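With one protein chain withheld, the remaining protein chains of the complex are depicted in position.
Labels for the chains are A and B, by order of writing; each one numbers its residues from 1.
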Amino acid sequence: MSGTVAVAITKRFPGFTLDVRWEAEQSVLGLFGPSGAGKTLTLQCLAGLIRPDTGRIVVGERVFFDAAAGVDLSPQQRRIGYVFQGYALFPHLTVWKNIAFGLQGRPRADRTRRAAEVIERLGLRGLEQRYPRELSGGQRQRVALGRALAIDPALLLLDEPLSALDAPLRRALRDELREILSGWGTAAVVVTHDFTEAYRLADRIVVYEDGRIIQSAPRSELLWQPASEAVARIMGLSNLLHGTVVKAMPDRIQIAWRGHMLEAVNSPTRSYLPPPDSPIAFFIRPEYVRLIRKDRSAPDAHHMNLMRGRIVGEADFGTVWSLRLRLDTPGAPAQGDFDLEVEVPHLVYEILEIERDRQWEFSIHRGSIHVLPT
Amino acid sequence: MDFFPLWLSVRVALSATALTLLSGVPLAWLLARKRFPGRHALEAVVVLPLVLPPTVLGYYLLVVIGYRGPLGRALAAIGLELAFTPGAAVLAACVGSIALVIKSAQAGFETVDGQLEQAARTLGRSEWSVFWSVTLPLAWRSVLAGTVLAFCRALGEFGITLMVAGNIPGRTQTLPLAIYDRVQANQMGEANALALIAVGIVVVLLFGLSRLARLRY
Partner (left out) sequence: MRRRLVSIVLALASFAFGPASADADPPSLTVFAAADLAFAFNEIAPRFEKATGARVTLVFGSTGNFAHQIRQGGPADVFFAADQSFIDSLIAERVLLRETRTLYAQGRIVLATARPFGPRLTELRGLLDPRVRHVAIANPVHAPYGRAAEQALRNAGLWEALRPKLVFGENIRHTLQFVQAGAAEAGIVARSVASVGEVDWVPVDASMHAPLDQAAAVVRRSPRPELGLAFIQFVNGPEGRPIMKRFGFMLPGEF
């Protein structure tokens, strides 16, 4: 039943146009991007709640929508499980009735068995006779999931499944949700504006911006190789920097930045050879900036992209410290009052006594400087 | 004392309320959920009976349902009479009170979160089922409020009834008409008694309904 999902649709509104095309295999697909980019709109078109202007939607072997052929299945006919942002639980029905809501039309024994099965698998036993207003955020999310899964849908759609929850809860439930999704095995499309969430829940991620798709890739590829500065910005990457090309070669690029000459690996996804003196964007992952211990002797040759700077700000995130470094070279810093964000684990912070010692040398491996093609 | 007007009025009010419910709730749903050409015209027509003087309404209604009128003749053709029968009193009560049902129910339906109805659709429920299992249960208080108002209005309907049903004692003289008659004939004792009974009915009704409304969903 479940299989490929293929979407190719357009929809025009005054001031906004959606024009997207993507495919997903039997897995979890993430639609990621800022608010208002058209992700929820896509879900609603998938579910049949909104009708696209043109295009085609196919789920498994069934054609849900085909503008040219005049096919448009009603939501009732599509057998899609939809978990709304805010859950949309029926406030006047118990947990049991909510979950069994889509099972109308099956023989009674069947309904009871199926609802009980869902309740058991989602850990909702004991809550059957409660009403949504009596449940915690996490419980509501599971009821919403259960209600959608009970009908054995061909496809599961989740709209910001975690955004209605408080931050601490969100993290725990994110993992739980991942387990449920893989345990249940149903193909799913998850919409989120949080990259960590998308990364954790989905196998493949489609990046939305302003009604269009700007990258579609397996999650690790997106993490390491955002296709452009726009994607990197949406992902909320730290250390998104701009320099000038000194020399570009197939395997590496030399960049002038803040008085230094940096050497970065070239983008592996395509041959990118900008001419000298052209502007270039790149990013450096904060956790890959390596502070150099002072108890060693002079810096080794293998320290690449060696720089010196001073810590001008720091924040404790529980397990890691986030530090803000300002380079010693003169000139305005690249990011407000600092140049680089550096992340060090707690242990390192303590061992290096960073609290006292604010002046540091550091290096960045060339493979940790990621060039962003325009 | 003659109790005919009392029984007639109760029957008329119950029938009229039932009819306004059957016709008003679907109309209210239409106005709340659907966009269609002529929507605003319909809303104006619905509210019109509240704006026009009852005698004027009665005048025009009588032209339509009287033995010369289009509806009157159509009904006569199948052996039915409407004008100057208790049926006309029911019609008058309906016309006077349907706006109350429609407006209350419409407001109630509009406050139901559309997303809940969407959810019901994705779960396979037909439009009819969505209405009965989601929309109406969540709006029942508004519908009930409108129904109560409509019943009271139907019970007290006077001007339109006077015209289309006539003030015929023992046949179409409803409670309000009877009270009016007694007052005109200077029989204040009977008039007061009848008025008190009318008030009594309404008080009992409202009391019973407020107990009902305290129930949750």
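As a working rule, a residue touches a chain if its C-beta (ideal position, glycine included) is under 8 Å from a C-beta of that chain, and two chains touch if they have at least 3 such contacts.
As the structure is a prediction and not an experimental result, all values here were calculated from the model.
**Student:** Determine which of the presented chains are touched by the chain that is not presented, and list them.
**Tutor:** Counted over the whole complex, the chain not pictured touches B.
**Student:** Touch as defined at the start, partner being the missing chain; which of B:Pro70, B:Pro169 or B:Gly208 qualifies?
**Tutor:** With B:Pro70, B:Pro169 or B:Gly208 as choices, the missing chain is touched by B:Pro169.
**Student:** Among B:Ala28, B:Val90 or B:Leu123, which residue is in contact with the omitted chain in the full complex?
**Tutor:** Per the contact definition at the top, the residue touching the missing chain is B:Val90.
**Student:** At which residues does chain B meet the chain that is not included here?
**Tutor:** The list for chain B reads 4, 8, 11-12, 14-19, 21-22, 55, 59, 62-63, 65-69, 72, 83-87, 90, 132, 162-163, 166-172, 181, 183-186.
Keep in mind that, in the parts below, only the chains that are shown with their structure count from here on.
**Student:** Go ahead and note the Å separation of the Cα centroids belonging to chain A and chain B.
**Tutor:** The mean C-alpha positions of chain A and chain B differ by 56 Å.
**Student:** Can you list the residues on chain B that touch chain A in the complex?
**Tutor:** Going through chain B, the ones touching chain A are 113, 115-116, 118-126, 129, 133-134, 137-138, 217.
**Student:** Sort out for me which residues of chain A touch chain B in the complex.
**Tutor:** Touch list, chain A to chain B: 47-49, 74-76, 78-82, 84, 86, 88, 90-92, 101-102, 104-105, 147-148, 151.
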